[in-house]
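Below is one structure, written out as structure tokens; comments come after it.
Every protein chain but one is kept in place in this view of the complex.
Just so it is clear, A and B label the chains in written order, and each chain counts residues from 1 on its own.
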Amino acid sequence: MARGIGGIAAIFLEEHAVLEAARKTKSEGFTKFDAISPYPIHGMEEACDIKRSWIPYVTFVTGTIGLVSGLLLTWWTSAVSWPINVGGKPFFSLPAFIPIIFELTILFAALSSVGALFYACGLPKIDPPVIDPDLTSHKFAIFVPENDTGYDVAKLERMFKDLGAVEVKKVAEY
Amino acid sequence: MIKRNQLIIGNKSFKDITDDICAPVERFPSKGWVGLFLGAKTLLIFYIFVLGMVLANGMGLLGVNHPVAWGTMIITFVFWIGIGHAGTLISAILFLFRQKWRTSVARTAEAMTVFAVMTAGLFPLLHTGRPWLDFWLFPYPNQRGPLWVNFRSPLLWDVFAVSTYATVSMVFWYIGLVPDFATIKDRAKNKVRRMVYGALSLGWKGTARNWSHYEMLYLLLAGLSAPLVLSVHTIVSFDFSVAGLPGWHTTIFPPYFVAGAIFSGFAMVITLMTLVRIGFPQFKDYITIDHMEVMNKIIMTTGMMVGYAYASEFFVAWYSGNPYERYAFLNRAGVPGTSGDYAWSYWIMVTCNVIIPQLFWFKWARRNIPTMFIVSIFVNIGMWFERFVITVTSLHNDFLPSNWGNYAWSFWDGAVLFGSFGMFLTLFLLYLRLVPAISIAEIKPVLDVGKDKKGGH
Partner (left out) sequence: MSDTHSHHDHDHDEQELAAKKAARPKIEHDNKFWLSLDQYQQNPEFKKLAETEFLSSPLKEEDDSANEGWARREFLKLMGASLAMATAGCIRRPVEKIIPYNKQPEEVVLGVPNFYTTTYFDGSEAIGVLVKTREGRPLKIEGNPSHPISQGGTTARAQASLLGLYDPDRLRAPKKNLFNEKRSNKDGIGISWDDMDKNISEQLKKGAVVVLTGALTSPATRSVVSEFGQAFGAEHVAWEPFTHEEIREGQKSCYGDDLVPGYRFDRAQMIVSLDADFLGAWLTPATFTKQFSKTRKDLGKMSRLVMFDSSYSLTGANADIRVRIKPSQQLDVAMGLAHEIVVNKGRSSYAGNSNAKSVLSAFAGTAKKLGIEEELFKRIADDLWENKGQSLVVAGGLQTLTADAVELQIAVNFLNSILENDGKTVEGRSGNSSLKSSNKELLALIKNMEQGKVKTLIIHRTNPMYALSSSAGFAEAIKKVEMVITTSERDDEVAQAAHYVAPDNHPMETWSDAEVTAGVFGLQQPTIRPMYDTRSFQLSLMTWAFLANKGPKRLLAYETFFDYLKNYWKEEIHPKQGRGQSFDDFWNQALQEGFVGESVNSSARSFRAEALNQVKKSKDKTGYELVLYPTIQLGDGSNNNIAWLHELPDPVTKVCWDNYVCVSLATSQKLKIKNGSVVQLTVNNKKIDLPVHIQPGLHDEVLAVAIGYGRTHVGRVGNGVGQNSYELASVSNGNLVYSGQETQVTVLNKTYKLAQTQEHHSMEGRQIVVEATLKDYEKKKEHIIHRHPIWSIWSGHAYNGNKWAMAVDLNSCTGCSACVVACQAENNIPVVGKKYVMQGREMHWIRIDRYYTGTPENPSAVFQPLMCQHCDNAPCETVCPVLATVHTDDGLNAMVYNRCVGTRYCSNNCPYKVRRFNWFNYVKKIEKPLHLALNPEVTVRMRGVMEKCTFCVQRIKEAKNEARIDSRPLKDGDIKTACQTACPAEAIVFGDMNDSESRVSKMFKHERSYALLEEWNAAPSVRYLAKIRNNGKESASSDPESKGGHS
């Protein structure tokens, strides 16, 4: 989500409360809101209506690239660029090349997946705004950006209080 | 799902968890830690000196000779690489199997992996005759033809496997750390720590969207690491089994080595965890006796796998009817009529790896900290000797009796071996102070596991 958008945030102390709040917020028709928690909460994706991550596709494609490049590297260097008789073995000794190919596959897949995560989460981010330091420890929050449809501070505040928010605060930017 | 004891005892709140785990990072180091650290650091400096000497004077300082051209360095390399495996196994494979208990130990086990692989990684580089030319092992375009590398050589497979393994397990570890770094940053009282951990946390915010990508990536990395960790020790075992030497040239090596690796790895985890529990009592609530017991069970199981491998090697040697193979194994066991110069090492190995772990048939042994500590030490010793037996006894009596000779063990061999512990322990102790030793973000979801009101998840 773009940086520097103000909005309203509600702090909760209980996992089920924030889940509740998320569902409610969604049913209220908000789409741009997000939930913040110290750990991944089971069922939060549905609650906030988040689509399944697309990273696996990246993994697959780059993995395949790794495999092919491994194959090409071993084949080209050993059989094309400078074929040498080594131990009376064929120039292109495929079985012996499999470990290389395998390792390259893994390496490409793993590293590019991590890259994908960084991209997806907009990491790294220098000194991001913090709604409440305890959100990485034992508190939970729902944040509704001001540009969300039907954004109404009073209404939201009331709603969150009803849902058991210990605190509702305006956030200058998040 | 079977009813199990709580993973975390002492009715913790999330706050308590955060406080407990962050404490070592935020508190001033205890005397005990400082003492250990100074010891380890001294050993590390000694290690650096020793490697310097070897570098300056040549491999001749060590006992390697003709016919035993591989010795302490390769043995210890395999030893440390093997230890690394437990970490990845816990963090990746047990994760895929949804073993919730892993969360308490995963972080430290992974750290152990990273440091073990770092320690191991030095050996293959330094044991070459001309270490300053090691970069020739990488296939890079050059002005010599270009002259590439020999992709048929298991050593080259090693280069790829070990470097990939090191990279991936480090990344995996770090990704796990990111949310926790964020936690520490947010709790930070002083500016420097805030900045450092802020940087380390990459600005993690923990929104639901981030978490969903994050969990997916974690799953993927686990999925990739699982085959990787198996492949690494398989390939390490190829260093031996691809060669034609009697005692090396056996198809059982890959599974045998992987089992051995897990075996030694878990032993090392136990060794370290018992120490961590002493050093940081609050962790006892997270790394409970139950955790230890599970790992002890694994040790016993893998121990028996290894024992099976030893036995089957003998069977195959006999069954193959290959005289060289037969001699090699009779010689290991020191049967009369063979030189049997290294039978002692073989029997140390069998005692430590097969016999002693049998103690874990008894529940009390599995749940008794001193006992498991001692057993784990024995297993560590035994596993080092396993590699010694494989490397040295196979080489010292091979095809032509005229070649036969013994390893010329020297002071430097011992120095290299023990020095490597200096490196490992230094890194590990630093880790305990600078990084949350248990994954804060991962432990919280399993807080309720085993609690009566909810049961499993």
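Assume a residue touches a chain if its C-beta (ideal position, glycine included) is under 8 Å from a C-beta of that chain, and two chains touch if they have at least 3 such contacts.
From a predicted model like this one, the values you see are computed outputs, not experimental measurements.
Looking at B:Ile175, B:Val242, B:Leu275 or B:Leu417, the residue that reaches the missing chain in the full complex is B:Val242. When the missing chain is restored to the complex, the residue among A:Ile5, A:Val68, A:Val86 or A:Leu111 that touches it is A:Val86. Although one chain is not drawn, the whole complex shows that of B:Pro24, B:Gly121 or B:Pro154 it is B:Pro154 that touches it.
Seen across the whole complex, the unshown chain contacts subunit A at 84-90.
Subunit B residues in contact with the hidden partner, per the touch definition given at the top, are 57-60, 63-70, 127-131, 133-134, 136-137, 147-150, 152-156, 159, 239, 242-245, 323-324, 327, 337, 339, 395, 397-406, 408.
We adopt the following convention: only the chains that are shown with their structure count from here on.
Inter-chain spacing, taken between the CA centroids of subunit A and subunit B, is 30 Å. On the side of subunit B, the complex with subunit A involves touching residues 13-15, 17-18, 139, 145-152, 156-157, 160-161, 164, 167-168, 171-172, 175, 178-179, 182-183, 185-187, 198-199, 202-217, 220-221, 224-225, 227-228, 231, 235, 238, 440-442, 444-445, 457.
Within the complex formed with subunit B, the subunit A residues making contact are 1, 22, 34-42, 44-45, 47-48, 50, 52-53, 55-56, 59, 73-74, 77-78, 81-82, 86-87, 89, 93, 96-97, 99-100, 102-104, 106-107, 109-111, 113-114, 116-118, 120-121, 123-128, 130, 133-138, 143.
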